[in-house]
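Excluded from the complex is one protein chain; the other protein chains are retained at their positions.
Letters are used for the chains, namely A and B, taken in the order the chains are written, and counting of residues starts over at 1 for each.
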Amino acid sequence: MADNADLRLDVQKEVNRLAAECKASGFDNAARYLADNRTAVVEIAIKARLEPKKRDLPSPFVYSMQ
Amino acid sequence: MADEHVVLLESYHDKDGYSAHWESGDRASQAGATASSIKFSGRIVPYKRDWSSSELQNMDANVFNQLSPREPWGFYYFPFGYLFRFLGMGPINSFGCRITRSLPDLARRHKNHKVVACFGGSAAWSIFCLHHQMYTELLQQRLNAYCKEQDLELQFTVLNFGQHGHVVMNEMLSYMNFCWDLKPDIVVAHDGYNDAVYGQLCDSRVLDDWDVIYQENLEGWSQILHQTADIPRTQHSLPYRAVNQPVRVLKSYAKRKRQFAQIVRSNGGMFVWGLQPAASSRKKRSPLEASLLNRNRNPDHAPVVVNVEGMFRILRQSLKLDDDTPFVDCDAAMSTYGPDHLMFGDEVHLMPEGDVLLAGLYADAIAKAYIDKGRWREVLK
Partner (left out) sequence: MKVLGLSFGFHDSAAALLIDGRIVAAGQEERFTRIKHDADFPRRAIEFCLRQASISMADVDRVVYYENALKKFDRIVWASNLRAQQKSNGRLMGRARTLWNAATKAHDVPPYLKSVTHSWFKWQKFDVVGKISDELVVPREKVTYVDHHDSHLAAAFYTSPFDHAAIVTMDGVGEYETAVIAVGRGSEIERKLAISLPHSIGLFYSAFTAFLGFEVNEGEYKVMGMAAFGQPKYYDEVRKLITLRDDGGFEIEQSCFEFLAPQMLPYTEEFLRRFGEPREPEADFAVQRSDLPEDLTDEQADSVLSSSRHYADLAASVQLCTEELILHLAAKASVIAGTRNVCLAGGVALNSLANGRLIREGGYNLFVHPAAGDAGNAIGAAASYYHRTAKQPRMQGFASPYLGSPLDAAEVDAAVAESGFDAVTTCSSDEELAEHVAGLLADGAVIGWVQGQAEWGPRALGGRSILADATNPAMKRIVNERVKFRELFRPFAPAVTAEAASQYFDFEPNLAAGAPEYYMLAVHPVRAGKKSVVPAITHADGSARVQIVTSASNPTFHALLRAFERRKGVPILMNTSFNLRGEPMVDSPRDAIRTFSISGIDYLVLGRTVVSSRIEL
């Protein structure tokens, strides 16, 4: 999944939604953090999303246990 | 292989045990065919540099070399097993073995000239040792020194047929391809690890029904060849999973090795059953060795590698060999050495000091079972 405009938009919406939900639930520390550091948090979130969760097998031209 | 900047082989010291005396930069122009470098992991690795003329000669020595990518390291197609090439650690022949002698010439040797052919995987190839540091070179020196000491007019030549990734079946194929006419007087099978780990990874049906152990990545070659990447392999994700039970794998390994022994004996040789050492035998490690092991550990291998220690223990407790077949337990011997010794560079590959131990163990076994018992007098031509 490449970093693109759709992903960025998705993540921005998610961060906004999270901040609002935290505020509505009375979790002011989290709400303030997400709102005050929105730009940085969006970058962190995009980077996290782009990281693969599973690793692929190595090239079959490498003998794994040699 | 990663880019290497660290330069000429220097001494191996400082308070952390790493070479402290190095300069960075590309010194390729000053390198020769035998120059090496130390990575800061502590391993000896070759320079990236232009190849020597003998290396280039190998590259065109046969069609499978010509058909392979012209790279200094890799596994390439060969109809019987595969061809592994690793340039820069010293001379190799056209099949990637660290052999400089002419096998046809050796086949015509005098009856007092004895040949020892050593087989195994990358540990037997001695990947962290330069040519003169390989256990096979040291073994040759020790056997010849012993004969001189005993005033025997015997000469030994030791050949290293080790190849990365080899399981016993590959060793047998190499023996049949390259050693049949050579008729080695002694064959050393220095193995165990590759069969133990690959055996746990491969398709249960071929293991259970046929005692076949193969390198699991070859399933990937099949996918490429037949364009069946959509069909999952036995190992389809990381970390690796042990799909076969340890004792079942051991039974297949032992059966194949007995088969190898039978082939060797039928061709006039004495078979030495060697059990290669694994790092799990080292309970007391020096800080440098512990650091190397930690640095070079692959966590994806852990589910299978963790079983090796127990498998080797079962093997040594359960193996029954006849008196004519020396059993050299390098793994058990390794465990007697304490933290003052730098034996392993990773889970299975030995540092030069480890190869010194191997040479001593095999020399003692051969001296006892072959030289002292006068078996060298039996000549089958």
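By definition in this document, a contact is a pair of C-beta atoms (placed from the backbone, for glycine too) under 8 Å apart; a residue touches a chain by one contact, two chains touch by 3 or more.
Keep in mind that this is a model prediction, so the values were computed, not measured.
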Contacting the left-out chain in the complete assembly, out of B:L152, B:L173 or B:A242: B:A242
Using the touch rule from the top, list residues of chain B that touch the missing partner. 204, 208, 242, 244-251, 254, 303, 306-307, 309-311, 313-315, 318-320
Contacts of chain A with the absent chain, listed as residue ranges: 14, 18, 21-22, 25, 27-30, 32-33, 37, 40-41, 44-45, 47-49, 51, 53
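By our rule, only the chains that are shown with their structure count from here on.
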With chain centres defined as C-alpha means, what is the inter-centre distance between chain A and chain B in Å? 46
Contact residues on chain A for chain B in the complex? 54-66
Given the complex, residues on chain B that touch chain A span 74-75, 84, 121-122, 164-165, 193-194, 197-198, 201, 215-221, 223-224, 233, 235-238, 240, 300-301, 304-305
